[in-house]
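The structure follows.
The other protein chains are all here in position, but one chain of the complex has been omitted.
Chain nomenclature is as follows: A, B and C, assigned in order of appearance, with residue numbering initiated at 1 for each chain independently.
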Amino acid sequence: MLRILYFARLRETFCLSFEEIPSESINTVSDLKFMLAQRGGVWSRELASDRAVRVAVNQEMAHDGDVIREGDEIALFPPVTGG
Amino acid sequence: MLRILYFARLRETFCLSFEEIPSESINTVSDLKFMLAQRGGVWSRELASDRAVRVAVNQEMAHDGDVIREGDEIALFPPVTGG
Amino acid sequence: MYIIVQENDFDIDSEITRLYQGNPAIGAVASFVGLVRAEADNPVNALTLEHYPGMTQKSLESIANEALDRFNIMDVTIIHRTGFLIPGDRIVLVITAGGHREQSFLACEFIMDYLKTSAPFWKKETSPTGSHWVEAQKKDDVAFSRWGDDNMKNLKRDFKA
Partner (left out) sequence: MYIIVQENDFDIDSEITRLYQGNPAIGAVASFVGLVRAEADNPVNALTLEHYPGMTQKSLESIANEALDRFNIMDVTIIHRTGFLIPGDRIVLVITAGGHREQSFLACEFIMDYLKTSAPFWKKETSPTGSHWVEAQKKDDVAFSRWGDDNMKNLKRDFKA
């Protein structure tokens, strides 16, 4: 399983802060984003290629090509605005 | 008259923090430094051209060519080291 | 190194003193305080700060370690607040302590630039017209990117020498 977290605008738009999904057929960050976008509606809109979505794998900033492994914690969120 | 102040190393070396001198024949900062250096000993050593001496005229940093007028307050001191 | 995410305010004097006390080689302490702003054209009533608890501490520690390493400074404090804040409230405090002022200033700016683009915090503003998530600013990416260029890598070497 993969542990998926959503923050800020994504959490509110998806009405979801946390879910677990099977890790089969998800090898990279890109695969996960593509799979989630397939859900349609707000999912496809928020994960469209022209919207900036940041991804962290196991609490480290990650890029589209980065590998995802069984048991990983993946977070999706908008560009950060702290400080 | 000119009011002349000395600070830090110059004050200690000259054993003098303040004096008044006639303003005749002193038209610029250079004139004053030359006149003081004529006193010889520590005066000529401290005011030698290879030693950094800063000059303020009426509490503003000044250069060798700057004009001195009757009644001015002139301060001589080493490069500053505050902060 | 003292790094904490908290809801409470902080005392800047105590935090600065904590950082330099006991290390007589520290001569230069730079710091930065970020505040909730409210301007005429953006009359903010309140700000809510969300963060990603599992990642925040880790990411701030990694930024602080990078600053210690790059600029050869001696110590770093980062305090970031979360929760509900109003205009005039403090959001973040960064303190950098080193031997000389140039490295302390650079390290402090570096940490703020990295924090603004890499630490998982998000601001939601409430104004008279409703509430919305603050958009990330292009200028923060620009500020961040300057630390990666060759000029800055040379600078790192200078401090290490």
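Keep in mind that, in the parts below, a contact is a pair of C-beta atoms (placed from the backbone, for glycine too) under 8 Å apart; a residue touches a chain by one contact, two chains touch by 3 or more.
It should be emphasised that the depicted structure is a prediction, and the values quoted were computed from it without experimental measurement.
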item	value
Touch partners, limited to displayed chains, of the chain removed from view	B, C
Per the touch definition above, residue among C:24, C:128 or C:148 touching the missing chain	C:24
Touch with the omitted chain, as defined above, among C:88, C:130 or C:148	C:88
In chain B, positions touching the absent partner	5, 7-9, 12, 52, 56, 59-61, 73, 75, 77-83
Hidden partner interface residues of chain C, rising order	11-14, 16, 20-21, 24-39, 87-88, 99, 101-102, 104-105, 108-109, 112, 143
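Operating definition for what follows: only the chains that are shown with their structure count from here on.
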item	value
Inter-centroid spacing, chain C versus chain A (mean Cα positions, whole Å)	26
Chain B and chain C: spacing of chain centres that average the CA atoms, whole Å	47
Distance between the centres, which are taken as Cα means, of chain B and chain A, whole angstrom	71
